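One protein chain is absent from this view; the other protein chains keep their places.
This part shows subunit A:
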Amino acid sequence: MLYREAGDFKTSYRDDSQTFPLKLDRWGYYAALAVAFLVIPFVITDYWANSVLVPFLIYAIAALGLNILTGYAGQVSLGSGGFMAVGAYASYKLATAFPEISILIHVLLAGGITAVVGVLFGLPSLRIKGFYLAVATLAAQFFLVWLFNKVPWFYNYSASGQITVPERSFLGWIITGPQTSASAKYLVCLGFAVLLAWVARNLTRGTVGRTWMAIRDMDIAAEIIGVNPLTAKMTAFAVSSFFIGVAGALLFSVYLGAAEASETFGINKSFLVLFMVIIGGLGSIFGSFAGAAFLVLLPVFLKNVLVGSLGWPTDLAAHLELMIVGALIVFFLIVEPHGLAQLWRVTKEKLRLWPFPH
């Protein structure tokens, strides 16, 4: 057996609490990173970037953000679409107002602005929980989209009501606008995704993560042992909104290039991100990526199979695609309600004993 879990001993708490405690897992992770950064950029085509990898990475960031709020801190949110809009419009306003500053910094700043907005809309969570909080965040979704449509200042009084990203470059590479190459788009999104996944992992393995999970699992007990519910919930809203804001900014500036609030950031987006988190696995970093991959790749895959291989008419395939995706979601939730991440854990546990389970 090449892959084994036994015999990998730790002699310090630092080694014991690292992200990939097994040597082989660690190597696998570094190998995946090396391929992602050093191989894929040279072979990537426009098709792969635009319909598979870039949306996957951007939605993975959004799913990470929502997972922090819903999966780790236990606060349900249906406002992700609205918060992505905040990120997108903030990056647009910043990029047009301060063209001399790198757009990458604007993306991060847009995340910061979204964090503030998120905290504001997260305040009701101190009083209400569960479904009622979901409804309150739904209000954020509708309000924010309405705001960006109604106030022309947000889209710089453009006649179409759309926002269009200006062309910007970083170290001589064009990274936004229609001239952007596939590999540049991909690398920008990959950079943010890897960085933010690392941050998410750091936050969730330490003190902050434990406060969030304590609030999620039993808020009364958490308060009795010294967790301040206000700071715990507000940091969760802030960090989560930061991630979602960055995802929104990237979606607009790097991926789409142009956006319109109700078209791009409608309630559908909120549900899409929520489904990613639920299917991927609540309270799991890997799950956020798995869920994003599932919901981004599955439609592409189905279209290729139905139209490409079976030669079905496009319109019929498009309708069936929706049905199949829906059915698969239901199927997965019945088989494993804790998502793909849990499915992966269970598979590993089973394989550990295979072929002699008793």
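Just so it is clear, a contact is a pair of C-beta atoms (placed from the backbone, for glycine too) under 8 Å apart; a residue touches a chain by one contact, two chains touch by 3 or more; residues count from 1.
Everything that follows uses one rule, which is that contacts and distances are computed from a predicted model.
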Identity of the absent chain, which is to be given by its UniProt protein name, from "C-type cytochrome", "RNA polymerase sigma factor (Sigma-70 family)", "Amino acid/amide ABC transporter ATP-binding protein 1, HAAT family" or "histidine kinase": "Amino acid/amide ABC transporter ATP-binding protein 1, HAAT family"
Option touching the unshown chain, where A:V227, A:V254, A:M276 or A:L295 are the choices: A:V227
Residue among A:L22, A:I40, A:I105 or A:L203 that touches the chain left out of view: A:L203
Per the touch definition above, residue among A:Y13, A:F131, A:W153 or A:F356 touching the missing chain: A:Y13
Residues belonging to subunit A that touch the chain removed from view: 12-14, 17, 199, 202-203, 206-208, 210-211, 213-214, 216-218, 220-229, 235, 239, 283
